[in-house]
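Omission of a single protein chain aside, the complex is shown with its protein chains in their original locations.
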Amino acid sequence: MMKYPSTVRLLGQSHSLLNQFMAEIRDVEIQQDSLRFRYNLERIGEIFAYEISKELAFSEKEVTTSLGIANVPVLTNYPVLATILRAGLPFHQGFLKFFDHASNAFVSAYRMAHKDGTFSMSVEYASSTALDGKVLIICDTMMASGSSMLHVYKELTARGNPSHVHIAAILSSMEAVNHLKKSIPKKNVTIWLGAIDEELTAQLFLVPGLGDAGDLAFGEKN
Amino acid sequence: MMKYPSTVRLLGQSHSLLNQFMAEIRDVEIQQDSLRFRYNLERIGEIFAYEISKELAFSEKEVTTSLGIANVPVLTNYPVLATILRAGLPFHQGFLKFFDHASNAFVSAYRMAHKDGTFSMSVEYASSTALDGKVLIICDTMMASGSSMLHVYKELTARGNPSHVHIAAILSSMEAVNHLKKSIPKKNVTIWLGAIDEELTAQLFLVPGLGDAGDLAFGEKN
Amino acid sequence: MMKYPSTVRLLGQSHSLLNQFMAEIRDVEIQQDSLRFRYNLERIGEIFAYEISKELAFSEKEVTTSLGIANVPVLTNYPVLATILRAGLPFHQGFLKFFDHASNAFVSAYRMAHKDGTFSMSVEYASSTALDGKVLIICDTMMASGSSMLHVYKELTARGNPSHVHIAAILSSMEAVNHLKKSIPKKNVTIWLGAIDEELTAQLFLVPGLGDAGDLAFGEKN
Partner (left out) sequence: MMKYPSTVRLLGQSHSLLNQFMAEIRDVEIQQDSLRFRYNLERIGEIFAYEISKELAFSEKEVTTSLGIANVPVLTNYPVLATILRAGLPFHQGFLKFFDHASNAFVSAYRMAHKDGTFSMSVEYASSTALDGKVLIICDTMMASGSSMLHVYKELTARGNPSHVHIAAILSSMEAVNHLKKSIPKKNVTIWLGAIDEELTAQLFLVPGLGDAGDLAFGEKN
């Protein structure tokens, strides 16, 4: 078993339904059913939300039942759920189904190609709730180079000062993990992944990967 | 009963569960539950999708059952589902639950205030599938002045040439309807509304309306 | 266009997404995906609920919005939703998603074969909320001979006196419709159908039909 940095949680490393759902979104036949593809992304989002919730703060609350008083732990604060357009939407939908009282942020990141062959990222659209002191979860289906995620991380943390940031991606390259870990603080950031794929092509595709998550969920872009 | 132009369908004019769900999203108490608020927007999206589907083209298809052959009408082509960020997302989600094989477009429209007190619209983000020859449905929760909808209509029809455009909004002002009807072709456009509210304030709020649909669904913007 | 008795509403007679979903549940390939099969039954249940709601009583209500008062029609009373185990459960689930405040009834009907080759029906399990003065909707996926539906109708109306009964089935034989119409009062009963299939076999299978809805939704019975 490979050793990952302490702030990386690889949820697919042990067996569970998460692996079943990841197998289905990778499968070139099964992914033709876009309803099932989106539904699998949602279910995976629910599982990530649940696993991340195990590391959030809970407080005892006295709940009045019809027959007495129950002392039950409830979330001290709801996290803010951010995602990256458009591919992240169904994964985010799963997070929101479990963290249904959460506020949200939506960001689009655009990769610009320069004449010299290099790329840079810019943010076109960003809509966010206040982030100061909040736990922020940024979720996206895949991290290839990690540039979009890093750019969105920077955009959002420039707008506010969250107490902790959870970065969540279903599939990632090791390059993306290393890129992120170099560029973001060690403290107060946790990276949650479903699986780490072996190869990142020059065209920034994960292999074996699953193809283009946005196209599979919402149709090919013009 | 008020008379509307022939290309406007006012779905809330006759009684149905649509009115029940619209009552709930307007209600200042009930809308505090953001899960129910989003769910109501989804259910309303499903109802709009179903009503719009009655005007789409269907073709007979021979379907093989386990016991024989059934001749059943199926959609000749799936429409493209477009929405406006971020408030339109849960309404769009309802459309997508019913038109689950559809391709999609997401657009963000931004209102810029000028020094002279006027406004102009610009598009920040637009991601669309091919539109030529397609039936296009553009859905947004509310139309106040109608400027966002008109701007998105122009942006999308500049990118392709759909055979028909259905514009769908749950609540609208009469001003928005008139604004749209002046600015878009009479042919090949149908406007679908849940209810037309009496008043449009100078700050572009519908009254009685429901408040800010984006904030209620996703949390207050920073 | 065939003429049906005034108390029968054949929803699939005009084109809509209902026909699309009915095509999918009939299709021997598509129905292999039991998640999609159940989901289609739910969506059909939502459509039936919506269409039936157009004939229910609504009352104006003053709803306080954040900006004013809206006079909106809401359901005067929620119907009671009854279904027949186990095949009716996903169809019922769709009704409940739209009539989410409704109370419910669950009944199982058992066909007993006698030595002389005849059959009789008996109820094994019945759990119902109070029915007096309520609008009752009894939904089941299919009506072959109509005996189960008739038996459940009698069981429930023996337990209370609903003001109106809506009987809803996605697929039915003409024999079942005639059987019901002979045996239940003309007044205060409406029959809602998706499609009427041509043939009813001696083994009580609809042709072309869709096979065994319970097995397709929940797995073959032992």
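Should a chain be cited, it is by its letter among A, B and C, assigned in written order, with residues numbered from 1 in that chain.
The criterion applied here is as follows: a contact is a pair of C-beta atoms (placed from the backbone, for glycine too) under 8 Å apart; a residue touches a chain by one contact, two chains touch by 3 or more.
Just so you know, these numbers come straight off a predicted model, no measurement behind them.
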Quiz item: When the complex is taken as a whole, what residues of chain C touch the one chain not shown?
Solution: 34-35, 38, 80, 85-86, 89, 93, 96, 100-104, 106, 108, 124-125, 127-131, 159-160, 214, 218-222
Quiz item: When the complex is taken as a whole, what residues of chain B touch the one chain not shown?
Solution: 33, 35-36, 39
Quiz item: What residues on chain A make contact with the chain left out of this view?
Solution: 14-20, 22-23, 26-29, 43, 46-47, 49-50, 53-54, 56, 58, 61, 63-70, 72-75, 97-99, 195, 197, 199, 205-211
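Simple rule for what comes next: only the chains that are shown with their structure count from here on.
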Practice problem: Could you tell me which shape the graph of touching chains takes: line, ring, star, complete or other? | Solution: complete
Exercise. Could you work out how far chain A has to rotate to sit on chain C, using CA atoms and steps of 5 degrees?
Key: 180
Quiz prompt | Residues of chain C engaged with two or more neighbouring chains | solution = none
